[in-house]
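Not every chain of the complex is shown here; the ones you see sit where they belong.
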Amino acid sequence: MNDKLIIAGKEFDSRLFIGTGKFASNKIMADAIEASGTQMVTVALRRVDIENPNDNMLAAIDRKKYLLLPNTSGARNADEAVRLARLARAATGITWLKLEVTPDPYYLLPDPVETLKAAEILVKEGFVVLPYINADPVLAKKLQDAGVATVMPLASPIGSNQGLKTKSAIEIIIAQATVPVIVDAGLGMPSHAAEAMEMGADAVLVNTAIAAAKNPVQMADAFKKAVQAGRQAFLAGGAEVKQQADASSPLTGFLRE
Amino acid sequence: MTVLRINGEDKHFEILPATLANLLDLMKVDAATVVAEIDGQIIKKDDFDSAKLSASQKIELIRLVGGG
């Protein structure tokens, strides 16, 4: 079976992307990344801690195996996001970018207007933009029209592990999409990821559910399998859902008079 | 004493480091892992040696960290 995910011309075998925040150690992070089978991991930009300047998590990531996807977390508006994007490119040479604009520090939900504005600027500057958005089908379409590489609607608030609370809106986004749809934020268990993939999502991004699991490495492997399971089920074509029962054993040949 | 504003905080130097590369050395920051802005202009790694510093500049030293 040849079932590659293609984003901006680049092929991926794995449809699971991993966020690198909140791991208890760089070692656990690296092992979880390995176990997940991912090919791309997100990273954030932050000021160097001057008191402790040499804690370098990047050393733990084998960049031959894993693409980096810098994000603009912390940006509260389009200007801050664009500034972070440019720094990320300067730092890494990478033009791919997970665009996040979250004005509210409590719910960390994305700003549709500023996200669109930043996306328009960054696409023009040659970035491959993967915007994190609310599950808003109209916004997803506007971003597509603006030239983003994917849309990344949220399942539920970041780090909440609540699962696919936006299912009906994501169904519409998928139905309308001309770019890959990556479900991001709030997927708390492998079954949530499988459900998103079964609906026809192209990929999922998971961070907290793995990093904050009691055993992150085992959980990463669980998500790997669930994403594969969900994708295969989507391709295999699910059986029809029925209101009534439908016997699995034959309805003839009963042992009766 | 001269001052540089580094990552939002004033840092005082008896002698101003001549270049960004010198500053990083002084601060024991591995230049390979950071990106910098001086007064809002991004300085590429290749230019760290040639980037002259002057008093009161705003310098941002940024690095990749874990994030989702």
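We call the chains A and B, going by the order they appear; numbering starts again at 1 in every chain.
Everything that follows uses one rule, which is that contacts are C-beta pairs under 8 Å (C-beta built on N, C-alpha and C of every residue); 3 or more make two chains touch, one makes a residue touch a chain.
What you see is a predicted model; the values in this text were computed from it and never measured.
Participant: With each distinct chain shown just once, how many copies of each does the entire complex in this file contain?
Facilitator: When all copies are included, the complex reads A x4, B x4.
Keep this in mind: only the chains that are shown with their structure count from here on.
Participant: Just how far, in Å, is the C-alpha centre of chain B from the one of chain A?
Facilitator: About 33 Å separates the centre of chain A from that of chain B.
Participant: Sort out for me which residues of chain B touch chain A in the complex.
Facilitator: Residue positions touching the partner: 6-9, 11, 27-30, 33-35, 37, 42-44, 60-68.
Participant: Residue numbers of chain A touching chain B in their complex, please.
Facilitator: 19-23, 29, 42-48, 50, 53-54, 56-58, 68, 70-71, 73, 86-88, 90-92, 158-159, 185, 205, 207-208
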